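Missing here is one protein chain; the remaining ones are kept as they sit in the complex.
Coming up: chain A.
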Amino acid sequence: MTPTPTMTREEAERTARPLPSARRSRPRMTRAQFEERFFGVLRWVVIAFLAAITIVPFYYMLMLSVKPIDALLLDPGNLWVSAKDFTLDTYESVLKSSEEGGQGFLGMLLNSALVAVATVLLTLAAAVPGAYAVSRLKFFGNRQVSAVFLAVYLFPATLLAVPLFVMFAKMGLSGSLVGLAIVYIAQTVPVSIYMLKNYFVTIPFSIEEAAAIDGASRLQTVRKIILPLALPTLMATGLYVFMIAWNEFLFALLFLAADPELWTVSLGLQQLANGIEVSKTVLMAGSVVLTIPVVLLFFSAERLLTEGLTSGADKG
């Protein structure tokens, strides 16, 4: 298994002669053949394992969400739901508003959507000019900007919580969705600038100069030339921000826990899961409701997103 320890990459590339084991022409398997076969099998084992650990938990979630609680308690190991047990009452009960005896997830979905969409729009509005400036313009502090913005992630979010809580209380923003959106913008702007900047630097400078010669102002250039070109990246960034805002939990917990009317879906699910009065299968339906929007959005633009996120990684 262990390769010749002293061989460096250069040597390996220089050596033209085959390895000793490959020269022997005995019927026994050579090391190369053995490895081909061994790793060939191992690869499928790994693939099966990865498929299992990523798909089974989500299948489990979906399956439990259409079962009554008795069926789960009776046979917890069952990975199947019989036709007799199958029910959609769990979804009805989780979505209905609390006045109608449900858990009110429909209202929470609306809260989550409002916060997430507002965050996406405002973050992009701030990040596009920011990324453009960082990638294109020489200005005082150009180099430092990225460093300062990335420093955001060095500090634990809990560190920001106290002052923000007090500040927002004074401004009357605590316990409001607006305050939450503002925090999310600050959390997502740096990574958005990073993603957009990576794309902006690939747009040839000459295009802009041609526009400038035609008399376009800087803002016009950004709006009419850069933005249409960057549309796919813009969408990828927006989706990523949406994902972060939709999934966020800590700040929602700190700002909104006292006010069930304003709960986001994440917060609502956690608060209800803490108690014992709501049955687990109903909460599973809640989990599905919480998960489906992000997953759908993500898969509708998977290629866009993964490319936007990892662009630059292939340059080493």
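Convention: contacts are C-beta pairs under 8 Å (C-beta built on N, C-alpha and C of every residue); 3 or more make two chains touch, one makes a residue touch a chain; residues count from 1.
Assume contacts and distances are computed from a predicted model.
Asker: So one subunit is absent here. Using its UniProt record, which name fits best from "Cytochrome c-type biogenesis protein CcmE", "Sarcosine oxidase subunit delta", "Carbohydrate ABC transporter permease" or "NADH-quinone oxidoreductase subunit M"?
Answerer: The record names the chain that does not appear here as "Carbohydrate ABC transporter permease".
Asker: Among A:Leu110, A:Val162 or A:Leu231, which one touches the chain that has been omitted from the display?
Answerer: From the options A:Leu110, A:Val162 or A:Leu231, the contact with the absent chain belongs to A:Val162.
Asker: Can you list, in ascending order, the chain A residues touching the missing chain?
Answerer: Residues of chain A in touch with the missing chain: 1, 3-4, 7-9, 12-13, 15-19, 22, 31-32, 35-36, 39, 43, 46-47, 50-51, 53-55, 57-58, 60-61, 64, 72-73, 76-77, 79, 125-127, 129-130, 132-134, 137-142, 145, 148-149, 152-164, 166-167, 169-170, 182-183, 185-186, 189-190, 193, 204-206, 209-210, 212-213, 218, 243, 246-247, 249-250, 265-267, 269-270, 273, 280, 283-284, 287-288, 290-291, 294-295, 298-299, 302, 306, 309-310, 313-316.
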